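Provided herewith is a single structure, encoded as structure tokens, for subsequent inquiry.
For this view, one protein chain was removed and the others were kept in their places.
Let's look at chain A:
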Amino acid sequence: MSEHLTILPILLPLIGGLLLLLPPLATTLERQRLGALVVAALTLLSAVLLLQQSQTEGIQLYVLGNWQPPYGIVLVADRLSTLLVMLTSLLGLASLLYACAGDDRTGAYFHPLVLLQVMGINGAFLTGDIFNLFVFFEVLLIASYALLIHGGGKQKTQAGFHYVALNLLGSSLFLFALGILYGTLGTLNIADMSTKVAALSEGEKVLAKAGGLLLLAVFGLKAAMLPLHFWLTRTYASASAPVAALFAIMTKVGIYSIYRVHTVIFGANAGDLAFMAQPWIWPLALLTLLAGSIGALASPNLRELTANLVIVSVGTLLISVALMNQQATAAGLYYLVHSTLVCAALFMIADLISHQRGKAGDRFVMSRKVRQPFLLGIMFFVAALTVAGIPPFSGFVGKVMLLQAAQSGTEMFWAWPGILLSSLIAIIALSRGGTTLFWRRSSDKSQSEPASRWHIAAVALLLLGAPLMVVLGGPITDYTAAAAEQLHQVPESLHLLLPGGES
């Protein structure tokens, strides 16, 4: 069993999602919910076990169909991918918990779609083959298309068309890039590619560079990097709350892919092509931060504000990519986990607030009081402190680590003001929004339902990460440091990733 553990985070949601479509489970909503929650919990369990295994036994290589690495498709469970698989599984569980309170009634097949989306994201994190990465991207995308317009409505259809068209274009570019890289390198295995980049001839180098930068554009589209971020706000703001929460990991899939491609393949060992994306990522990261901050200040409601904070977190993560050193990657991974959890929680809190404020929804206007000001206030306050990076919560730790990772004077000159100013703007936007939402009220009557237990459980599950990541800060930072080391020291693990020898 334990040697098949690597593939379980992909297989479990796939089989579970398919079973949910069949009669014994598909007949009633209660069975769907129970089945989906059980499968999501099992996926989380397998992810935790896998994380433990990769921690104690080193990198786990799963050779599909026993075709040996440079030729066959492999799954690679190293520290980085298992951490993100666990995060995804947790997020999937929280999203399902939240949806059990009623969001899953608005249309059919909500639960199978969430499970299939989790399968796609887990697959993208675990694969060690870049074409397989494309396939899993498509799996997670087609599930996300259906989830985005789940429930229907004008706004969702309109945002959906933009999202689908843009991502189809992105997929075409992805394939062009893969064609170029396969044509020059002759392999699609990520570890094998990293050994071949340095040995390219002069003419092939130009082609490989074009391919690598095309990949940067594709992953930048997924991650909402500056010129390609316009789709994000409307898409996330129009999706239903559990879906938006699940989408909080989607931009991180793009960031993860940039880490994989541009530190492993085009990293320190790539000869002339080493760190070729760095001059592009630096300005784009800072401009993404700027665009996200301006968007945050201009947001008319909490949902759009959260979507813009997602863009800010992407900009911060891009800075950690641009720094391209081990310490920055470690800090970036910590920040990635924290920002995914808190942004997902904020989307759910925005939904809870808009349910309890009647017609005004979550817009920043004067309106009736929320039904549970104390509960929602505490939740919002904790989430806001965390996302803005104020102690004592995890955002503070993540940002401090990132600031420390900037070593030379030039790096400090660019990275520090970007990160610090964006935090300040987040504080301004959130305090402005929070005071309007909770304190500017017209009458004290509120007829809405209080938040259900499912809602509170889901938000609590995500928000608990904020204090826990500080309390357990030592082990977690050790873990992310080790993950970053594994990512940057590829040659040391090559004998594990390519057991057939370098061909």
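As a working rule, contacts are C-beta pairs under 8 Å (C-beta built on N, C-alpha and C of every residue); 3 or more make two chains touch, one makes a residue touch a chain; residues count from 1.
Keep this in mind: contacts and distances are computed from a predicted model.
For the chain that's not shown, choose its UniProt protein name out of "Carbon-monoxide dehydrogenase medium subunit", "NADH-quinone oxidoreductase subunit K", "Multisubunit potassium/proton antiporter, PhaC subunit" or "Protein FixC".
Of the names offered in "Carbon-monoxide dehydrogenase medium subunit", "NADH-quinone oxidoreductase subunit K", "Multisubunit potassium/proton antiporter, PhaC subunit" or "Protein FixC", the absent chain's UniProt record gives "Multisubunit potassium/proton antiporter, PhaC subunit".
Pick from A:Leu21, A:Leu45, A:Val63 or A:Val135: which residue touches the chain that isn't shown?
A:Val135
Specify the residue from the set A:Ile149, A:Val261 or A:Leu302 that touches the hidden chain.
Checking the options A:Ile149, A:Val261 or A:Leu302, the one contacting the hidden chain is A:Ile149.
Out of A:Thr28, A:Gln52, A:Thr106 or A:Gln158, point to the residue that touches the absent chain in the complete complex.
A:Gln158
For the chain left off this view, which of A:Leu178, A:Ala223 or A:Leu376 is in contact with it?
Once the missing chain is taken into account, the touching residue is A:Leu178.
Considering the whole complex, not just the chains shown, which residues of chain A touch the missing one?
131, 135, 138, 142, 145, 149, 152-154, 157-158, 160-162, 164-165, 168-169, 171-172, 175-176, 178-180, 182-183, 188
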